[in-house]
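Sharing a structure, written as structure tokens. Questions coming.
Moving on, here comes subunit A:
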Amino acid sequence: MIKRHPEPLLWMLFSAGGVVSALLMPILLVLFGLAFPLGWLQPPSYEHLLAVLRNPLTRLVLFGLCMPSLFHWAHRFRHTLYDGLQIKHLNEVIAVICYGGAIVGSAAAAYLLWHVP
Partner candidate 1 sequence: MGQRHAYTEYHPRWLRRPVSTYWWLQKRSYFAFILREASCIFVAWFVVYLLMLVRAVSEGEMSYRQFLSWSASPLILLVNLVSLLFIVLHAITFFEAAPRAMVVHVGGRRVPNGFVGAAHYLGLLAASVIVVWILLGA
Partner candidate 2 sequence: MTPSHDVVLVGGGGAGLRAAIAIAETNSKLSVAVVSKVYPMRSHTVSAEGGAAGVISPDDSLDEHAYDTISGGDWLCDQDAVEAFVKEAPQELLRLEHWGCPWSRETDGRIAVRPFGGMKKMRTWFAADKTGFHMLHTLFQTSLKYASVARYDEWFVTRLLVDEGRVQGVVAIDLKSGRIDAITARAVILCTGGCGRVFPFTTNAAIKNGDGMALAYRAGVPLKDMEFVQYHPTGLPFTGILITEAARSEGGYLVNKDGYRYLQDYALGKPQPQPVFRTMELGPRDRLSQAFMKELEKGRTIDTPYGPVVHLDLRHLGQKKISAKIPFVRELCLKYQNLDPVKDLIPVRPVVHYMMGGVHTDINGATLLPGLYAAGEVACVSINGANRLGSNSLPELLVFGTRAGRTAAEYASLGLEVTSRVLAQSDDERRRLEGELLNHKGRERIADLRDEMQKTMEESAGIYRSGASLARGVERLRGIQERSSDIAIEDQSKTFNTERTAALELSFMLDVAEAIVTSALHREESRGAHQRTDFPKRDDQRFLSHSLIYRNLDGPSRVEYLPVTMTRWPPAERVYGEAAPNEGQHHVAGSALPSGTGV
């Protein structure tokens, strides 16, 4: 029997986050981070964007992007702190901060996406 260990679950979330962020973030970042602010492209109208956001499917996809991506960050960041700075003795604290952050962030994402008028 396999011992119940959080690692496999965390790794799954990490990987899922890695994939969705790699698929969706580049284009979203190009559009909302550079193309629209710099005026290369006309940003979508408020009505259009709201309509898009109102679609439950969009919200589901966005949640599916945000939550795993946050866990992706949490998992990687935790390991980077361990390995890069050799502060493994702070193991528990770091884990709480990282995964705690991801949980809080996911909750915030759920709240915000739920409350799109």
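The candidate set was assembled so that all candidates are chains of the complex that A comes from, given by their letters.
The rule we apply is simple: a contact is a pair of C-beta atoms (placed from the backbone, for glycine too) under 8 Å apart; a residue touches a chain by one contact, two chains touch by 3 or more; residues count from 1.
It should be emphasised that the depicted structure is a prediction, and the values quoted were computed from it without experimental measurement.
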Which candidate, 1 or 2, sits against subunit A in this complex? 1
So, in the complex, the side of subunit A touching candidate 1 is made of residues 15, 17-19, 21-34, 36-38, 41-44, 46, 48-50, 52-53, 58, 62, 65-66, 69-70, 72-73, 75-77, 79-80, 84-86, 105, 108-109, 112-113, 115-117
